[in-house]
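Below is the structure I would like to discuss, written out as structure tokens.
With one protein chain withheld, the remaining protein chains of the complex are depicted in position.
And then chain A:
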Amino acid sequence: MSEQLLIESLERYFNDEMLPEEKAYFEQMRLENPELDHMVVSHKIFMDKMAQFAERKKLMTSLSSTHDHLLEKGSIAEDQKKISKGKIVQLWHRYKKTTAIAACIAGLTALIISGVISTFGTASRQTVELLSRDIEQLKKTQDYQYSQIKEATKLPEGAVVKSGGSAFLIDGKGLLLTNAHVLKGSSAVVANDQGQEFKTSIVYVDHVKDLAILKITDSDYQPFKTLPYDLKSTNVSLGADVFTLGYPRNDITYNKGYLSALSGFDGDTATVQISLLANPGNSGGPVFNKYGDIIGILSTREANAQGVTFAIKSQEIVQALQSWQEKDTSAVNVSALKSNHNLKGVNREQQLTALRQYVFNVKAYN
């Protein structure tokens, strides 16, 4: 029997394909021939291993195809989206206690810090507001200088004073210049330095320039023939001495300073910066040079800095008056505001005595 035939017989034997007689004969041979028996045993082992190998190979193939099949079906996932979601969920589960504690500490810290800031906050607030210079929010960083006035006699009954400020005559007949923001209400009364009140009507308002003109309509008013000051339209120099009269309170108040910059808040060319301690109520007050001529009108001050006040340039006033003239024939002639420098060379006290009667206290009401 050749070996090949023998192996074939063996396979038939293992697979139980032999006929009974053949099988009996084969088993007999195994008993008689140890060499054959050994061969049978080793081949049996080999065939078993081969079968196991085959089974396992098959299983691995079907596992792989199952994996791919399920992946396609969506029963299991390996895509990137689920990874990140899984990771996040996993991280969350791992660190949620830590996160909660951290959040509590952060919340507490925030509360404590905000408490500290609100208690000792002035210093830091200034820093913040100084930074806000960059932002074009003129109104927020500047204080309008009007005062709340409570007592009034010529006010209509039941009228509530909304705002107040100063004004000065630009025409002896009773035309007053003030800031538009002073006139918060619908009408206004003015009082002179003696406290005598006069009814007025608002004849012109320019919100852009923040200028307004009031006309005294009261019969009690005694017109002035001339005004002792000039509306100076030439440029002023840096460092020039200036002074103002106004009504931060109900009595006329004098204040002096110097021109500290040729531009206003945030580089505004319509105004100049004056180093002068102005208070709410000074708005609308005239700014005089040392000769007693008007170089501007006080309008705003910087909220964060002491003594930084802004005045609208006299050129702006002239422009406003000109545009008013174009609209209204009854307007005051700008050229009328030319005086003969009556107050030049006169000392300050005398200047003030002369000027104070032309500056009025404005009380605007609804």
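To be clear about the criterion, a contact is a pair of C-beta atoms (placed from the backbone, for glycine too) under 8 Å apart; a residue touches a chain by one contact, two chains touch by 3 or more; residues count from 1.
By definition in this document, contacts and distances are computed from a predicted model.
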| item | value |
| --- | --- |
| Undepicted complex member, UniProt protein name, chosen from "Hydrogenase-4 component E", "RNA polymerase sigma factor, sigma-70 family", "Membrane protein" or "Oligopeptide transport ATP-binding protein OppF" | "RNA polymerase sigma factor, sigma-70 family" |
| Among A:Lys58, A:Lys96 or A:Arg249, residue touching the chain not depicted | A:Lys58 |
| Footprint left on chain A by the chain that the document does not show | 3-4, 7-8, 42-43, 46, 49-60, 62-64, 66-67, 69-70, 75-78, 83, 86, 90 |
